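All protein chains of the complex are present and in place, except for one that has been dropped.
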Amino acid sequence: MRKEGPMILTVISSLVVVFSTYFFLGQKWNLMAPLNNWFQISYSIAMALGFINLTAIHGKYIQRKREGWFYSIILLVSMYAYLVLGMIQTHNGLQFNWIYENAYSPLSSSMFALVAFFITSAAYRVFRIRTKEATILLVCAVFVMLGRAPIGDAMWGGWSGFVNKWVMGTMNVAGMRGINLGIYVGAFATALRIMLGLERAHIGGSGTQ
Amino acid sequence: MMWLLAQEQAPVPTLGIFTTGSVIDFACVLVLGVIIWVMVARARTGRKIPDIKKIAGLEAVDEAIGRATEMGRPVAFIPGIQSVDNPQTLAAFGMVSHIARQCARYDTRFLALNCDPLPYAVIEEITRQAYLEEGRPDAFNPDDIRFLSAEQFAFVGAVIGIFERERPAANIMFGSFYAESMILAETGSFQGMIQIGGTANTHQLPFFVAACDYALIGEEMFAASAYLSKEPVMYGTVVGQDWLKIIIGLVIVVGAILATVSPDSTFLKDIIGGY
Amino acid sequence: MHPHISHDLAIWCQAICTLAVYTYLYKDNPIFRVAENVFLGLATTYIFVFQFFNYIKPAVIEWIWTNGEYHYILAILLGLAIFFRYVPSLSWIARYPMSFWVGYGTGYTLAFWPAVWLDQVTASFVALNSLQNILIFVGVLCTLVYFFFTLAKENPVVAGVAEVGKWYIMIALGSAFGNTVLYRWNLFLTRANMLLFKWLGFAS
Partner (left out) sequence: MERLMKIDRRLLYLVAVVVVAVTVFFPLGLPVKVSPLAVQTYDAIQNLPDDSVVFISNMYDPGAAGELSPMLKAMLYQCMERKYKIILGNTSWTLGAGLAHEIITPIAQEFNYVYGTDYIELGSKPGGVVWLQSARIDLAGAALVDYNNDPIGQFPLMQAVPKLTQEYVAAALVLDCGTPGAPDWLAQITQGTSMKLIVGEIQMTVPDALTYVQSEQYTGMIAGSRGCAEYEQLIGHPGAGLKTQDTMSVITLMITLFIVLGNIGYLARKK
């Protein structure tokens, strides 16, 4: 029950997906819809793990008055206050969505845009031509940027045309496709290793058999 | 009316049992399954399996742990930010047990920093098991396996804080990364850590190549757990991957020759697309 | 060029959040850490509330109660089983939901990926009559060879082909790099536009 049960459940659930996609009978029985719901339901419940973990960690910080414990209070208050609001109003609630649109969403997109600055300082401090590969990569990157911004064409009329057709439309397509085919094959093999029980870290094996 | 609609569109199974257009798809799954099965069976009966070439990024894992040991500083591991239904996260699990064992053996601290509660739970168990198998269950410290936050950027902030406070000597990033890859790799690189990055997310790979000491590209990371395990049975599955790629390559060659010789013929495309 | 500062509370809220995040560029500071922790709290909750009202509530009320699809009770129990990881002696029960999710993900990879990537294979059936097509054909094959794990790298032919593959890979990654850099700056530009035009009210 401890090792075999989970293994069997893994195999069965993946077989159901495969069966209902590839086989006529599976499609007719329409097992996919309830299975998708099963996934979403059980997974949504597990989302509560996030609450428990954060509450436990930050509760501990507050209790021990660890450095920065004040921020932990802010975290827990905003989390639970928003939860109460959401549970009362549902996810379509007026105030609930107002907070989402005017606090969560600008915070989130500003955080994403911070990356622009990190790239800028990394350009200066980290992106080094330390290997042959990195050199090709960086030269190509600069070349592509110049082709994607109007400045390239201003320097030489054919720049964007060259980048679009040869660098991105030819070399990049071939390289990306090769990488992607490799990824598909690798992900496939990982999936099959799991189905064959060779890789079972997720059920308490020690990584590999 | 409903009945009429159903009548008019009643689909017909292909070859009796398959849904439309899925014969070849299923065949691919079957072919790789059979190849892997055969290779595993060969390995189990002790027959020879071809050797796997050296993958520099994976060889460097032991080197990185060694350096952390010498310096008496921890090894940090980040399994990407996605959950257990992503194949990349699953591939990362295979890597955890290897790193955790090495760390247990050399008595080096192993810090696993997680962004999703589910991989966190799994990694904690793998690490505990690894320390147990190395005979060092006492050295396992559950506080070193951390769940930091389920939110991407809050997670990044927490990782940067840990990098600055605990100063790991090595940073191994392995799994499905997004915008955070750049920030993590920049911070690690600037602190002089030895960094190994691996992901199959092509838009983040360039940052690993440019800012890490070693990068694992796409499929290389799916082979990692097998490679590091050094077990013939797992090697067999990697050989299976190569066979599938050889088949893909041959199909492409045949297809291209056909397209060149008779440009109007869509024979092969029709078979693959039609079934 | 004269600013007309917004009187809209929503815009002010957005502007404050945005500026709070960018204080981090100067250095880590209390304002940023407040923003960060509020953000983390909101994020954790939003995902849960959204999932709750779209899956857990309908499952209980509509699917189980009204429609009598009682098998969803098992799905709920399966989800709850993950909490057994806090009970050391029964923590193995938490492996059941985990294996279900992994199995689902595995099945998904096996079921839906082949159709998409087979088209990538057939797309490589290019007529070898132009330089562009030949370069694509050669590139795909060489890149595949680069990922061969069992072929001997000492063999000069294999090594050469794999080297060409590596060039292709690096050019592809270089393209990704260049485009990503521009994209990130575009995101910042959106924030800057918000601040300059919506909040401070400069005429655009």
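Labels for the chains are A, B and C, by order of writing; each one numbers its residues from 1.
In this section, contacts are C-beta pairs under 8 Å (C-beta built on N, C-alpha and C of every residue); 3 or more make two chains touch, one makes a residue touch a chain.
Note that the structure is a prediction, hence the values are computed from the model and not measured.
J.: Please identify which of the visible chains the hidden chain touches across the whole complex.
T.: Result for the missing chain's touching partners among shown chains: A, B, C.
J.: One chain is left out of this view; which of A:Ser13, A:Ser109 or A:Thr190 touches it in the full complex?
T.: A:Ser109
J.: Tell me which of A:Tyr43, A:Tyr100 or A:Phe188 is the one touching the absent chain.
T.: A:Tyr100
J.: Using the document's contact rule, name the residues of chain C that touch the chain not shown here.
T.: 1, 25-26, 50, 54-55, 112, 115-116, 119-120, 122-123, 136, 172, 175-176, 179-190, 192-193, 196, 202
J.: Could you pull out which residues of chain A are in touch with the chain that's been left out?
T.: Touch set of chain A with respect to the missing chain: 32-33, 36-37, 40, 91, 100-101, 105-106, 108-109, 112, 116-117, 119-121, 123-130, 138, 142, 145-146, 148-154, 160-161, 164-165, 168-169, 172-173, 176-177, 180.
J.: In the complete complex, the non-displayed chain touches which residues of chain B?
T.: Residues of chain B in contact with the hidden chain: 5, 20-21, 202-203, 273.
Basically, only the chains that are shown with their structure count from here on.
J.: Once you've mapped the touching chain pairs, tell me: line, ring, star, complete or other?
T.: Here the contact pattern is complete, since every chain touches every other one.
J.: What pair of chains is linked by the most C-beta contacts?
T.: Greatest count of contact pairs is found between chains A-C.
J.: Using mean CA coordinates as chain centres, what's the chain A-chain C distance in Å?
T.: Once rounded, the distance between the two centres reads 3 Å.
J.: When the centre of a chain is set as the mean of its C-alpha atoms, what distance in Å lies between chain B and chain C?
T.: Each chain's C-alpha centroid was found; their separation is 16 Å.
J.: Send over the residues of chain A in touch with two or more other chains.
T.: If we look for residues of chain A contacting two or more partner chains, we find 18, 21-22, 46, 49-50, 54, 108, 111-112, 114-115, 119, 133, 137-138, 141, 176, 179-182, 185, 187-188, 190-192, 194, 202, 204.
J.: Quick check on chain C: which residues sit in contact with 2+ other chains?
T.: 36-37, 39-40, 43-44, 47, 82, 98, 101-102, 104, 106, 108-110, 121, 124, 137, 140-141, 144, 147, 169-170, 172-174, 176-177, 180, 184 - these are the residues of chain C that touch more than one other chain.
J.: Which part of chain A faces chain B closely enough to touch in the complex?
T.: Touching chain B: residues 18, 21-27, 46, 49-50, 53-54, 57, 108, 111-112, 114-115, 118-119, 121-122, 125-128, 133-134, 137-138, 141, 176, 179-183, 185-194, 196, 198-199, 201-202, 204-209 of chain A.
J.: Which positions of chain C touch chain B when the two form their complex?
T.: 36-37, 39-40, 43-44, 47, 82, 85, 91, 94, 98, 101-102, 104-106, 108-110, 114-115, 118-119, 121-122, 124-129, 137, 140-141, 144-145, 147-153, 169-170, 172-174, 176-177, 180, 184
J.: Quick one: in the complex, what on chain C touches chain A?
T.: 10, 13-15, 17-18, 20-22, 24-25, 33-56, 59, 63, 69, 71-72, 74-76, 78-80, 82-83, 86, 92, 95-104, 106-113, 117, 120-121, 123-124, 132, 135-144, 146-147, 165-182, 184-185, 187-188, 190-191, 194
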